[in-house]
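Below is a slice of the complex: some chains, not all, each in place.
Chain IDs A, B and C follow the sequence of writing; residue 1 opens each chain.
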Amino acid sequence: MISFESDYIAGAHPEILKRLCETNLESLSGYGADKYCESAKNKIRKAIGMENADIEFLVGGTQTNAVIISTMLSDYEGVVAAKTGHVNVHEAGAIEYTGHKVLEISQSNGKIVPDVLSKYLADFYADGNHEHMPFPGMVYISHPTEYGTIYLKNELEQISEICHQYNIPLFLDGARLGYGLMSKASDVTLSDIARLCDVFYIGGTKVGALCGEAVVFTHVNKPKHFLTSVKKRGALLAKSRLLGIQFDTLFTNGLYFSIGKHAIDMAERMKNMFIAHNLPFFIDSPTNQQFVILENSKMEQMKKKIAFSFWEKYDDTHTVVRFATSWSTTENDLLALEELLIHYYGLCCKPA
Amino acid sequence: MISFESDYIAGAHPEILKRLCETNLESLSGYGADKYCESAKNKIRKAIGMENADIEFLVGGTQTNAVIISTMLSDYEGVVAAKTGHVNVHEAGAIEYTGHKVLEISQSNGKIVPDVLSKYLADFYADGNHEHMPFPGMVYISHPTEYGTIYLKNELEQISEICHQYNIPLFLDGARLGYGLMSKASDVTLSDIARLCDVFYIGGTKVGALCGEAVVFTHVNKPKHFLTSVKKRGALLAKSRLLGIQFDTLFTNGLYFSIGKHAIDMAERMKNMFIAHNLPFFIDSPTNQQFVILENSKMEQMKKKIAFSFWEKYDDTHTVVRFATSWSTTENDLLALEELLIHYYGLCCKPA
Amino acid sequence: MISFESDYIAGAHPEILKRLCETNLESLSGYGADKYCESAKNKIRKAIGMENADIEFLVGGTQTNAVIISTMLSDYEGVVAAKTGHVNVHEAGAIEYTGHKVLEISQSNGKIVPDVLSKYLADFYADGNHEHMPFPGMVYISHPTEYGTIYLKNELEQISEICHQYNIPLFLDGARLGYGLMSKASDVTLSDIARLCDVFYIGGTKVGALCGEAVVFTHVNKPKHFLTSVKKRGALLAKSRLLGIQFDTLFTNGLYFSIGKHAIDMAERMKNMFIAHNLPFFIDSPTNQQFVILENSKMEQMKKKIAFSFWEKYDDTHTVVRFATSWSTTENDLLALEELLIHYYGLCCKPA
């Protein structure tokens, strides 16, 4: 069945599989000590324009969030996140499992608002009882967010400035970073992110890899004996070549960016179809995830033809659903979607 | 360089890569809900002869040990393991990270001795202060062990019997299970293991896969809401197809066993070479890992030609080193090793 | 200085000290095995009218919350609490330290609203992604709440009913239970609480003891090997006589209730003074904690004369402060407060 269920419905970008096959018989050491990890790190350093960045590869997103947050926080600290942040909602308590509280603050379009953050931090230290509360020890943002929205450079700069003012690191969850960078609404580059964040990761799983996230420490701030801490959390991959080769490929000839661009192009066309057919949007997303509101009866019928994701209940008769594009989305997929929309929403007046 | 450094120096068995390529464009759900995971589970159930076994796939060995142990122990319990057990030595404290103590007991050839286990458990409950100590809540064994040795059926039966007597589960770490099953010294089948253990895993990473371990719960004893607990530990792979396809392939046409057999055959020939050249063994291993004692000076020279692993210091002038075979070990590799042995140990009197 | 800073500014009720002195030279076993713990448990069982209740003594409130929640939750669960609940705000992340998330829901006057709870639970299970979130495994309420408010019997019944419907325990934090029970606004008895809650504790520290909380498990649901779990958390007191004697005394001749009554009487008179002098209340509390709003300039002067607590910023020129009474509050204390109010707020028209 044609599927827009998520951006990880297919295997790996064919170029990645090709490289896995070509290198398969090489004898390589494990645990990150192979030449492909080294090469991938160098290419990423070049891509972000930061020669002394420390880079490490992990397997998945929740794992990466838990490893980063728990190795960078002090014992008495928690991590500040938007109420809708992935670490606060959909990670089964993975952060709390490491013994740290997620300090939730309100959100706007899935994003942290600089003024809200600033007030939260000021209020914390002004509170006479603050030693009885977890200290805010890091700020977590996702980019794109769980709702497909992105931070503007100006917003990132403000948040970064606030973090530095309080001397706490800014951590950007880039599980879908490729789509954020290539969004037409974005004025943020990979270098900007490296400059403004203290640690971030470049998502592989959702941007063309079988698995893998590349963590970037931007200020000589990689936790000491990080390999041991990673192993302690069951997150150290024996055959690290699997991660090294994938990221080496993603950062060769700009593949990571062209994957992002393809998905964005497809998403833009999809978005225009929704507009043309007058489907109401739940939120205005400039990236590869599009959230529309469907009548429950139509939803039930449509999902027999094309796969998409339940997102949340809208009201008693409507539901928010998500359509996602990726490197594997094809013209045919879009045509099939168009057909479905025509069937359920009629011919549209505006060209898609 | 020719390498006997470990059993995970190469990529995946070519058949696995082939299947990953063939299925790459299929749209599949994640988090274990894809058809390849389902198919692999069924094939494994057949291979172990247990229709109602619960099977789950995880990414790596340390992760699997930590997930199994921490989700099956009660709060007041620890896990009993041999002093040399992987969970007690080389996992960076991953079990303790979950809040549980590894209760170490003495070992013999890397194995738990039934009588020692029995006495430990009896002594525990006879101790008037035992409520001030972690209760023994599970027994962990590895098969093959970290020293390549294997349990005989008779030993497994005794250990299993002791566990049932105390009503605690027996957990077998099968990171290298394929090599144990195909060892010529083994009288244990996969069905025996399923019958005698309460939970065990079939190692993929070290037996031909890029990554992956298949956990088998044999007594309708999979922890409730296991998926949530796995996610909480950062161990839930989004693209579970990567695990499903690999295990589906390993359990098609007996690939898992033929990989094991090939490595064992190669190891037997390697072992005979060491015997022929009079190299002293550190331990008598009937599986794919061979441990020999080298003079430090020879070791330094030999390792420039062929890769092998430092294991431990033997005395001031000798070192224990490990040579491992796997599916990727070739005739050429053995010839090169033979040549090296002739060079450093002279022509042998006995044919290898 | 005269102080209304908290309800634990003095030592122990004199009757408790007397008993500690009288029993001081008796040789007693530790870790809960002394006769005073036994006697105290029996008296509490009688007071709550539940012969088979399991009772255990712990040292302090945060400790008790962490022990109860972490030993009663399953691995995949979190605890539902009001946004303002003590476990969510002022325990330095003690719950998260045990690996469990506090699942915050909105509050009204510091209390959980039955309908809000009901909707939260229904929405959780209706969410297609709920396996990626911590399951609601317990409901935490405090009574009185952090704002001095109390649940009516009707509210407790509804919350209890919802919990049973979802088969999760209801946990009542009774750090200040004595004041809740003796409040004139209360229609809830100790027996009601035992009947409606699955576990609760009778606070000692804030109701006349030097330290100590009595945990009551009401449904033969004390976690197995609880002593070992308590010790594992560093919460097992060696000289348990200290807890046993205190609770034995508190539940002899109704001391616990008369302490509560005295503090409530004093609080009522204090409240009337505030009303008479037209001080605005932040919240209408029927228990021993009274929250009023002071102009910052007056607050600064008043606190030089009498001690009270900063609670929270109200606006740029006003602050919420707390005055608390306890067993040690005297007529003289109230007279001094009256004098202060007259000085800063003028003679009042209504009698206090």
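Everything below uses one rule, namely that a contact is a pair of C-beta atoms (placed from the backbone, for glycine too) under 8 Å apart; a residue touches a chain by one contact, two chains touch by 3 or more.
Note that this is a predicted model, so its numbers are computed, not measured.
K.L.:
Given 3 placed copies of the single sequence, how many copies form the entire complex?
P.N.:
Full complex: 4 copies of the single sequence.
In the analysis below, only the chains that are shown with their structure count from here on.
K.L.:
Hey, which chain is the most central one here, using CA centres?
P.N.:
Answer for the innermost chain: A.
K.L.:
Just give me the whole-number Å value for how far the CA centre of subunit A lies from that of subunit B.
P.N.:
About 34 Å, centre to centre.
K.L.:
Just curious, how far off is subunit C from subunit B if you go by their C-alpha centres, in Å?
P.N.:
51
K.L.:
Just curious, how far off is subunit C from subunit A if you go by their C-alpha centres, in Å?
P.N.:
42
K.L.:
Of all the residues in subunit A, which ones touch at least 2 other chains?
P.N.:
91-93, 97
K.L.:
Show me the residue ranges of subunit C that touch subunit B in the complex, using the header's touch definition.
P.N.:
Spelled out, the residues of subunit C in touch with subunit B are 70-71, 74-76, 99, 131-135, 223-225, 227-229, 231-232.
K.L.:
Could you please specify the touching residues of subunit B with respect to subunit A in the complex?
P.N.:
So the residues of subunit B touching subunit A come out as 1-3, 5-6, 8-12, 14, 17, 20-21, 23-30, 59-67, 91-94, 97, 205-206, 210-211, 228-229, 231-239, 241-242, 307, 328.
K.L.:
For a test of understanding, state which residues of subunit C touch subunit A in their complex under the given definition.
P.N.:
76, 78, 89-93, 95-102, 104, 123, 126-129, 131-134, 310, 312-313
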